[in-house]
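Take a look at the following structure, please.
One protein chain omitted, others in place.
Moving on, here comes chain A:
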Amino acid sequence: MDSATLSRILTAETLGFHIIWATIGVGVPVLISLAEAWGIYKKDPHYILMARRWTRGFVITVAVGVVTGTSIGLMLSLLWPRFMQLVGNVISLPLFLETFAFFFEAIFLGIYLYSWDRFKKPVYHWLTSIPIVIGSTFSAIFITTVNAFMNTPAGFTIKNGELTNIQPLTAMFNPATPTKVAHVLSSSYVTCAFLLAGIAAYCLLRGRNHSYYKKALKMTMIAGFILALATAVAGDLSGKFLAKHVPEKLAAAEWHFETQTKAPLILGGYLDENNEIKGAIQIPWALSILGKGTPNGEIIGLNEFPVDERPPLYLHYLFDGMVLIGSYLIIISLVFLIVWWRKKNLWNPWMLRGIVLAAPLSFIAIELGWIYAEVGRQPWIIRGLMYTNEAATTADNVGTLLVVFSLLYLALTLISIFVLIRLFRKKSVEKELEERRIIL
């Protein structure tokens, strides 16, 4: 394989790995901060303990997030030198700002971790969680603007092959930025709500009936429902954005070949040798509604684009998977809330199993969404400006690096899971409640 292909594999692998930890890094602080605030407000030590325990797991995942993030940050220069040269000229501002967000987060994480009992008033300790939330959320925002730029580059003019008239802010706030930032943030938050809900549900399933778990589950499910709705709305807006600015990506995901109004939305199915859609569920008008907000909206088809600039058609399944999971998250949390409201048995094992399942599913949705977004940009690394192949390094040895880092990621995954399990086994909730003499 050539260096460009290997670089793509290595980049995809590193980002796909980083995003797992980065998502936790963006979302979990929000829930930690919520739990602590609620605990202080209600004077309920259960919530405070929740915040403490989540934080303890969080430091481990942050460490993997930091090292994989450092890897991808430096790797972009090593694997895509031409790309980074251009990035440096046009879109380095948000990257640079991101490092300040990292500083902010890292500093306050250190403070938060080691000052649980150092302040006279608990509120002061809670206050130090706010900069962590701000720092991690802004690092996601800044990096997402860079990725948005890759999809809809803006803020410069090309004159004789040279980039001139650079406007850093226009580049940062390019057309893709608003929807992308909204969807990336909401999906990170929702994933973490379901991650923590899944853990609580799992403990309840295993017969650990302490009210601590029930409180944790209720809290995360309320957050999960709101965030799942927000994610779907942001996803819908992303679809509208695509229809307007990057029609080939939406068309490829929807197997939408001919430009037309009243376009149907296609779910599942497969393509035969003549590119005829078989075995799919067609929802009439739905694509026009997703793309333009009205059934009469015209959706541009894939046939309008030269063959060598069309993204691959397997994107369809990735998109469907993401939307399916998004719907599942809304449904399961809605059912939970209804059952709660009707005062029926909330702790039904099937309900709990459904919630446990939602945790891995939301991570799968994150991966599917990103692969859809990134592969959907091919063959461009920066849409309309630079081909992926041109940007790759010319150095050999990318293959060696690929092998080494694959092993590293595998080892990190296994060891961190092992460490996390042991960490929480050794100090169970029940034991810790006793040690801290929390009796309610």
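The definition used in the following text is that a contact is a pair of C-beta atoms (placed from the backbone, for glycine too) under 8 Å apart; a residue touches a chain by one contact, two chains touch by 3 or more; residues count from 1.
The rule is short, and it goes like this: contacts and distances are computed from a predicted model.
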item	value
Which of "Molybdopterin containing oxidoreductase", "Transport permease protein", "Heme ABC transporter ATP-binding protein CcmA" or "Cytochrome bd-I ubiquinol oxidase subunit 2 apoprotein" matches, in UniProt, the chain that is not displayed	"Cytochrome bd-I ubiquinol oxidase subunit 2 apoprotein"
Contacting the left-out chain in the complete assembly, out of A:Gln167, A:Gln282, A:Ser327 or A:Ser428	A:Gln167
Sole contact to the chain not displayed, among A:Arg52, A:Arg82 or A:His210	A:Arg82
Contact partner of the left-out chain, one of A:Asp117, A:Asp308 or A:Glu435	A:Asp117
Absent-chain contact - pick from A:Val67, A:Val123 or A:Val233	A:Val67
Touching residues (missing chain, whole complex) on chain A	56, 59-60, 62-64, 66-71, 73-75, 77-82, 84-90, 92-93, 95-100, 102-104, 106-111, 113-115, 117-118, 131, 163-164, 166-169, 393-395, 397-398, 400-401, 404-405, 408, 412, 415-416, 419-420, 422-423, 426
